[in-house]
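Only one protein chain is missing from this complex, and each of the others stays in its spot.
Here is subunit A:
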Amino acid sequence: MISESSSFVKGMVLGGLFCVFVTLIGHIKMGHGTKAQHHEHHHIQAPNKEDVSNLSEGERMELSHSIRVYCIILVKPKDLGNWAAVKETWSKHCDKAEFYSSESVKVFDSVVLNTNDVWMMVRNAYKLAYERYKDEYNWFFLAHPTTFAVIENLKYFLLKKDASQPFYIGHTVKSGELEYVDDDGGIVLSIESLKRLSKIFEDPDKCPEQGGLIWKLSEDKQLAVCLKYTGVFAENAEDSEGKDVFNTKSVGSLIKEAMANHPQQVVEGCCSDMAITFNGLAPNHMHVMMYGVYRLRAYGHNFKDALVFLPPAGSDND
């Protein structure tokens, strides 16, 4: 009895020490590449009014056409309802949108990745997108089929940002030393970031296919780790009032929170007027958002916008 319990205790102590050791290793590996500032958080803002005033009609059109967004939507067969909704709604506003699926699906065309592992899906999708489209698009937006995106607001946000610089933008989260873009809110990479990412994919030590050292990291954290090695850091996108423009929750959830927390200023406090994404939407809600964003409006209010976007051909819900 006594010898059994002492083995047990020895085992517990060894196991505990092992855990501590491994955790420390994990932290060291993650910490590589960061400088001293533990509390640093990167914010990135939308353009100012001054940035965009005094442009001629021609300049507006040229500027609008210079921002070319390629959309990657990662799907699995179980997402069929949302896949259809995304196909019928916001993805029509990307310069090009493609669905990258884990496996082939009869009903819809897609780029078949032949893997169920989300990190492998992310890697392969980015690799393929870079190989095929590096000369055609300058911004790459990755989303899940539960996300609704307003691509015009994304383009406005990216106005005046040089795609040949390394941008990695979205709704960021801090996890220990690592700041990453939460993929629930959508991920934006400039062509420069995608280029660097493609290179680091070749390095199995810095950017392994199998994820973290002992524990598997979520795909969005893994992406941040890989990008960090190339000198690309996540930035949280905000409007001129400091409100997030990439949202990992649905408008409905954000409104419910606002009703509970500041009932006197629900709409004003809840969400940005130039929000880019919301997440957690069922297919029907996507159709309501499409109508509410692109069509329903209050008559008699005009906007002098710096960019011009026309409705896509062959569509009637926008």
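The criterion applied here is as follows: a contact is a pair of C-beta atoms (placed from the backbone, for glycine too) under 8 Å apart; a residue touches a chain by one contact, two chains touch by 3 or more; residues count from 1.
Convention: contacts and distances are computed from a predicted model.
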item: Chain not displayed: protein name in its UniProt record ("N-acetylgalactosaminide beta-1,3-galactosyltransferase", "Small ribosomal subunit protein mS25", "Cell cycle control protein" or "Proteasome subunit alpha type"); value: "N-acetylgalactosaminide beta-1,3-galactosyltransferase"
item: Residue in contact with the excluded chain [from A:Val75, A:Ala97, A:Ala163 or A:Leu254]; value: A:Leu254
item: Sole residue of A:Ala129, A:Val150, A:Val181 or A:Leu197 that reaches the chain not shown, by the stated touch rule; value: A:Val150
item: Positions on subunit A where the hidden chain makes contact; value: 37-41, 43, 64, 93, 150-153, 155-156, 174, 236, 238, 242-244, 251-252, 254-259, 261-275, 284-285, 287-289, 291-311, 316-318
